[in-house]
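With one protein chain withheld, the remaining protein chains of the complex are depicted in position.
Our next item is chain A:
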Amino acid sequence: MYLRELSVSVSTMFARGLKRKCDQEEVTEGFGTVPSYSLQRQSLLDMSLVKLQLCHMLVEPNLCRSVLIANTVRQIQEEMSRDGVWHPGAPQGAGRAPLDRLVSTEVLCRTARGPHGEQAVPESGESPSQTPAPGLCTVSLAQELRDPESGLWEMDSPRESRASFSKSLDQIFETLESKPPGSMEELLSDVESSYYDLDTVLTGVVSGSKPGLCGGLEGFTTAPSPPSSGCKSDLAELDHVVEILVET
């Protein structure tokens, strides 16, 4: 299976300390190349967050689906923390606007080349094309990041702000305009706080208590982190990579 094969190869690369270099090499080979594992994992995380947010607001969201997606998100974030990629609080490199961070789903779901050199391209009818999609997905992602009131699977307590998707879009546009572009640090800190809010939402409590799960995650953030310079260059490379992908 595609993801599995990559994880094996990436862990080998880890062992040889060649991860960053290999990532970049792998992706710059050409348009048809399989994206790196970390890129793919990141996109899966983003897609999952989007899925959690984009529930039907008229009908109660499917709890089973939400739980499964949230577990997937948790799993990805735990792995990213283990890999040392998850640094919500550390200062990040400057550069790209949030729009460029999201890889299109076509890239994400691209499978390896078949034995006959064919490219299996699993596309869903709704799979966004390269150009408009990142904008839409990122808008939704930013909505998830900026909208702590989103009810994910709370069922018991009534919610005041069940913003419809269009209303949330307005909120997003406001926040995107007001925020200086390309603030990776803020973006990631938003992710961390949104995860925190995920848990507050789960408890049905809006005020900021300290849920257990988030406590575990905060443990990651307070753990000794690699020097910020290494992190910075990681992200700069990631941005560079995404820039290439988006422009092709």
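Definition applied: contacts are C-beta pairs under 8 Å (C-beta built on N, C-alpha and C of every residue); 3 or more make two chains touch, one makes a residue touch a chain; residues count from 1.
One rule holds in what follows: contacts and distances are computed from a predicted model.
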UniProt protein name for the omitted subunit, picking from "Glutaredoxin domain-containing protein", "Proteasome subunit beta", "ATP synthase subunit b" or "Serine/threonine-protein phosphatase 2A 55 kDa regulatory subunit B"? "Serine/threonine-protein phosphatase 2A 55 kDa regulatory subunit B"
For chain A, enumerate the residues touching the unshown chain of the complex. 1-4, 7, 41, 44, 47, 51, 58-60, 62-65, 67-68, 70-72, 75-76, 105, 108-109, 111, 114-116, 120-127, 153-156, 158-159, 162, 199-200, 202-204, 211-214
